[in-house]
Structures are given as structure tokens and as C-alpha cells.
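A protein chain is absent from this complex, but the other protein chains hold their places.
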Amino acid sequence: MTIIVKKVTQIICGVIFLYGIYIIIHGHLTPGGGFAGGAIIAGAFILLILSFGSEFLALKKEETGSSLLESSAILVFLVIAVLGMIVGGVGIFLVNFLPKGTVGKLISAGVIPLYNIAVGMEVAAALLTIFLALLIYRDEVLK
Amino acid sequence: MQYFIPLFVAVPLGGAFLIAIIGNFLKGFGKIFTSIVLAFLTGFSLYIVFTLQGSLVYGIGGWELFDKIPIAIYMVLDGLSIYLLLIINLIGFLSAFYSISYIQKFTAENNYYTLFCLMVAGMNGVVLSGDLFNIYVFLEMAAIASYALVAFGIEKEELEASFKYQVLGGVSSLFILLSIGFLYWYTSTLNIADISKVIAKKGGSQLVVFSQVILLSGFGLKAAMIPFHAWLPDAHSSAPSPISSMLSGVLIKAIGAYVILRLFFNMFEVSYNTSLVITIIGTLSMVIGVLLAIGQWDIKRLLAYHSISQMGYVILGVGIGMLVLAQNGERAVAALSIAGGLFHLFNHAVFKGLLFLNAGAVEYETGIRDMKRLGGLSSVMPVTTSTSLSASMSISGIPPFNGFFSKLIIIIAAIQAKYYVLSILAVFVSIITLASFLKVQRFTFFNKKGENWIKREPPVREVPFTMCFSMVFLAVLCLALSMLIVPSVRDIVLTPAVDALIEAGEYTTSILGY
Amino acid sequence: MIVYILAVFLFLIGIYGVVVKRNLIKIVIGIAIMEYSVNLFLILIGYVKDGTAPIITDQVSEIVFVDPLPQAMVLTAIVIGLATTALLLAIAIRIYKKYGTFDIREIKNLKG
Partner (left out) sequence: MELLIIVMLVLMIGGAIFSLEARDLLSAVIAYGIVGFGLVICFLFLGAPDLALVQIVVETITLIIMITVILNSTREEVKKGWKKTTAYAVLAFVFIGFFLYFFNRATDTLTVFGDHAMRMSKAYLQPGAAETGSANLVTGVIFDYRGYDTLGEATILFTAVIGVLTVLRLKGRK
């Protein structure tokens, strides 16, 4: 890609990434949440790969790394769900066992922010892995 | 006891995620862990079968009824769902055990076991959930896992079969989602028991019939019934054998037939014309499936067509029960025909799974699927021959085996309900099945001498232990299941499943409490 | 009522695309269009006259809220649509590599 695109990407990528994290963290206050924030973060990485070309990153290692991150993120999601069964004392699957706090504040909705973060990581890693798999397939086919 | 129902979904899910992570470092972890997980689930469902009275209801997230309206998602475990759970986990365990040595011929073993666990988790989720949209989510999970598993060995025809299967499966899932939208529009609630309550109160309108038609076509495609069976022969013949035994043994039942039963018995009132449509589709699939199967020479394609016709038996049995209930004939005949249908569902899962495993064993050793070039394997592969003999006899309904008893019950019920044409058709189809399976036995195992197999450079010998074990276990099951006729055994396993369908009202009261 | 009919008409265009089109990518586009129309249909059902997004802000909450349940359903349906489209495209590339074309007619048994 031309130098202009590279320069602009360098500036924007950080901002997009930060915006994605903001959306995940404030999932229970403002619109958005795990799915939207995760997708935005994946968009930031895809933009980076598109503008700087695939040989810049060692793609293969990236792909296994991101698929590993994805499976561990969804495992965290499941563990929180099952934790509700054990810690909640009442033994009910997916119960919101942390204190609820006041409605408008940042730390307020019990387990929901944890779910948001877990799902956000999972969606980001998932979309990135799909995109990387396509790119690696294209390179190997061209070789 | 009630707190262990989510384990049926949480354990395979946790297993799948653990395999995905640990599998990269520890090579053999996937195969052992899957078999352990599924063995635990089979034992657990067997334990529940013997100790279950009535039905267990489990609200997720601990939300009570909000002025008598269920707001959370409920997992309902009654006679019918534990019956299906037993089938899913039993055949799942045997296929996973079988694929320990079968999958060594493929690369990316770890992904195979992850997708396998996810498919089982999806099916368990569908069978257990009492919420319409939740059924759609878990149905989609099992379906996507099976799309990827059908295309596991990256050959030409496997990719095409998977693409065709995925296009048709995707279209049918969207029909199902559209009908969920209609039902939500009409009743503005998603809980199955609540919807049946609202439909009963509001009276059936045009929309309910319209969404019934769409639901029937959507799930009809998942259950590979006649007008929608185009994907089944390709998908089942090109998938790896343990997967095609799971697909035609369990997937089309847990995702297709079970949901049709649950929705058309417990959600909508049993109306005359819908049951008539279901019975007609059942008879059509029964007859056309077997007629299509005669001309086949590829073992797995022949077995796939037979799955369509055997599923026709199941739908026929249940359809006659619905017809009798709709004309409120006496309940004994309806109970008998539904029992016949459900009994055949279990039998078909067992002997069709076994037949696909046999075909896989033959392909594993000789690498050929075309019956013309096979022959005389009986001297070289004794175990596979004996198990495939028992499976073929039970599918064509020869007395000591289970197939005979379930077909007998369906035919008797058809006669008692005075549908003589259907019973004659059932007998006629059973004879053709017998003929086509004699052909299979003669061509693959018995006619030519076996010694040219031994002279071949990789000498053809018996399949490894794990494959033999699953095949022998299923063959023994073919015989043991005919015990279900004995009343004492039947009351534990089959009768609660039939009651769950006959007394539909009892399902709603168990959830809503009124 | 016209809004629902248009949404279902978009669904039928998707079906037209899947049934009639010969190109693999066109079929994938047809399925994606069907997914979008079902999502839109679900949200159209949940709309309440001049209701706003169901987010509680601190001022006096006298406002009418839109139904949040279809929004939860559609969020799931969007991600399911993404999952199916990604898998379909992956298979479409492999088929293209094996056959050199996206057209169904050349690919042997993909009829029907």
C-alpha cells in the first residue's frame, strides 16, 4: 500500500483499538458490548494487516496465537457461567452472583462486565483468526 | 438431582474448549478426553433414565415467574428428552471410540474432536431446552459443527457435499427463524409452554397454520424427509464414517424428528390436517427412500437412502398416533403407534450407526466403497462381517433382532387404527429393504474368494481394537434392544417418553405450574 | 403492514438468489440477504410507536421503550449469519481451487 495509507493507518489503528476497548468496558452503560467492541478491535488488526501487507507479520504464528486466545477467552466465559453454579450457593447455572452496585456507575452490573470482556476478546480473536486463515491460504496457494 | 441438568451441555462444551487449548501441546489428549466425556454423559443419562419420575424443570439464571409469565430460559428434562439424550450420548461415545483409530488417516485430529464435542453439545442443548429461540441457537451450533465435519477430508466430492448441505441447511434454519418471528409476533413470548398457553387462549388463527407449515418445512429438511432430502445422500456418503454414523444415526433425529414431535405435540394443539400432512410425508419418505436405494452400488450412498426410508417409518408411526389423537380415537392405539415410532427411532440409531461403522471399516482396510469391486471379505475380516450381518438382519426386520419388533408394533398400530394401506406399504418397504441388504451382504462379504485380499501389498486384515469394540457393542445392542418389548423394561424407558407426548398438557403445567 | 410485506419480499429475493443463481458467490450473497431480511423482520415486530432505545438514563424515565427481546435475538442471529457466511466462503474458495470456476454447472454433482 502507498505511504499515505501506511501513515494514516499508524495513527488510526491506536484510536480504533482504544474505541473498541471503550465499547467493551461500557457495555452495560452505553449501547454496544462484547460483540460490538470485539468486532471493532478485530477491525483495527485487520486494517493493520491490510495496510502493511501480510509478510510484515509472521502470519502463521499469529494465527495459532489468536485461535489459542479465542479458545481460552470462551473457556473463561464458560468458567464464569459455571462459577455461578458453585459460588452462588444456590447452584444455579449462569446466575449473576456478584453484587449489583448502583445502576449508572461503571462497576455496577455484577458479572455482566466480566462476560462482556470475555466475549469481546473471543469475538476479536475469532474474526482475526478467520481473516488470517484466508490470507495464509492465499499465500500458500500462490506459492 | 435437578442441579445436574446443565452438565449435559456444560461438560461437552468445556471438553471442546479444553481440547482446543491443550490439544496443540499434548498430542493424544483429544481422543482420550472425548471418549471419557461421552462415557460419563452416557452413564449419567442411564442413571437418570432409571431414577426419573415425571419431569425436571430448571430455570437458568434463577429467575422466578414474573406474574405467572416465564421470563428466563428453562431446561426441561422429561421422558422424551432423556430418551433422546440416551441415544445421542450412547452413539456419540461409540463413534468417538471408533474414530480413535479411524481418524489417524486424517490430519488435524484435534479439530475433529473439538467439532465432535461441539456437535454433541449442540444436540444435547436442543433436546434439553424449553425455549424456542434457544432451540434455534443450539440447532445452529450442531449444524455448523456437522457442516465442517462433513468437509473434514478435503477431497472434491466432500467439499461439494458440504457446500450443498450447508446451503440447504442454512435456508431451512432461516425458515425456522422466520417462523419463530411469526410466533413471537402472535404470542410475544418465546417459552414453548407459554406459547401453547397463549395459542390455546387466543384460538388458532391463520398465522399459526402458516408458521406450522414453515416450521414443518424447515425441520423437515433437517430430518431429510422426502421433499427436502436432496442433501442427505451426498453429505452422508462423503463424510468420514464415524461422522456419517452420527449424522444419520442421531443428528437427523435430535435436530429434525425430536423438534417436530416436541412442537407439534406440546406446543401446537394436535390438529387433523397437520397430522395428515406429517403421516403423508412419512409414508412418502418410507417408500421413495427405499426405491431410490435399490439402484445404488456405493455402500454409503445406499445406507444414506435407507436412512430416509427408515426415518419414514419413525414419522409414520408418530403420524398415525397424531391422527388417532386428532380424531380423539382411543388413546391406547395412539400410545401404541407412538411407542412403535419412538422404539424404531432408537433401533434405527443403533443399526444404522453400526452399518455406517461397518462401511467405514471396509473402507479403512480396502479403501474401496464400490460394491462391485469388493467381495469375499468374510474370510479376511470376520468381526466386521458378523456385525454387519446382525445389523442387516435387524434393519430388514428379521425376528430375533430389534428392527422386527419396532416395525411390527407400527404395523399393528396401523391396522388397529384402520389404516390398512399404510400397513401394507410398511410391509412392502420392509421386504425391499431385506432384498437390498441381502445384495449388500452378498457383494461385499461373501461371493468371491478372499485370498486376493491378502496378496494385496497392504494385506487386508481385521480392523484395530477400538473399531471392533464399538461394532461388537452395537451388534450386541441390536439384540439387547429387542428386550424393550418386555413390559417391565418398557415402562422404565419407553412409556415415559410416550406419555410425555400423549399428555401434552402435563408439559405446560410442569413449567408454568398452572 | 406494508413494511412487513417489504421485509418478507427481501427474504424472497434471497431465496430467488439461492435457487436460481449458478454462481457460488451469488448463492452465498443470497443466503446473507435472507439473513439480513429475517433480522430486520424481527426488529420490525418489536418496534413500539415513538419508543426509544431501551437504555435507562438518569432523567425521569417516562419515555416509552422499544422491546429489548428481539434485539437480543437479532444480535445472536447477526453473529450466526457471520459464522455461516465465513464457513460458506471458506468452502467456496476450496471448490474454486479444485475446479477453477465458481459455476455450479461445471462442478459435478452440485445440482439441486
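Before moving on, here are some points about what is shown:
Think of it as A, B and C in the order they're written, each chain with its own count starting at 1.
Simple rule for what comes next: a residue touches a chain if its C-beta (ideal position, glycine included) is under 8 Å from a C-beta of that chain, and two chains touch if they have at least 3 such contacts.
Every value quoted in this text rests on a predicted model; they were computed, and no experiment measured them.
Shown chains touched by the undisplayed chain in the intact complex: A, B, C.
Only one of B:Tyr3, B:Tyr47, B:Phe210 or B:Tyr272 touches the absent chain when the whole complex is considered: B:Phe210. Take chain B: the residues that touch the chain left off the picture are 13, 16-17, 20, 60-61, 63, 66, 69-73, 104-108, 111-112, 114-115, 118, 121, 125, 129, 133-134, 137-138, 140-141, 144-145, 147-148, 151-155, 159, 162, 182, 185-191, 194, 198, 205-207, 209-210, 213. Where chain A meets the omitted chain, the residues involved are 23, 27-33, 35-36, 39-40, 42-43, 46, 50, 63, 67, 70-71, 74, 77-78, 81, 93-94, 96, 100-101, 103-104, 108-112, 115-116, 119, 122-123, 126-127, 129-131, 133-138, 140-141.
For chain C, the list of residues touching the undisplayed chain reads 1-10, 12-17, 19-23, 25-26, 28-30, 32-33, 36, 39-40, 43-57, 65-69, 71-76, 78-80, 82-87, 89-94, 96, 101-103, 105.
We adopt the following convention: only the chains that are shown with their structure count from here on.
Of all chain pairs in this entry, the one linked by the most C-beta contacts is B-C.
Chain A and chain C have Cα centroids separated by 23 Å. Spacing of chain A relative to chain B, judged by their CA centroids, is 36 angstrom.
Multi-chain contact residues of chain C (touching two or more other chains): none found.
Put simply, chain C touches chain A in their complex at residues 53, 55-56, 58, 75, 78-79, 86, 89-90, 93, 97. Partner chain B is touched in their complex by these residues of chain C: 8, 11, 14-15, 18, 24, 27, 31, 34-35, 38, 41-42, 45, 67, 69-70, 73, 76-77, 80, 83-84, 87-88, 91-92, 94-95, 98-99, 107-110, 112. Within the complex formed with chain C, the chain B residues making contact are 133, 137, 140, 144, 147-148, 151, 154, 156-157, 159-160, 162-164, 166-167, 170-171, 174, 177-178, 180-181, 184-185, 188, 190, 230, 234.
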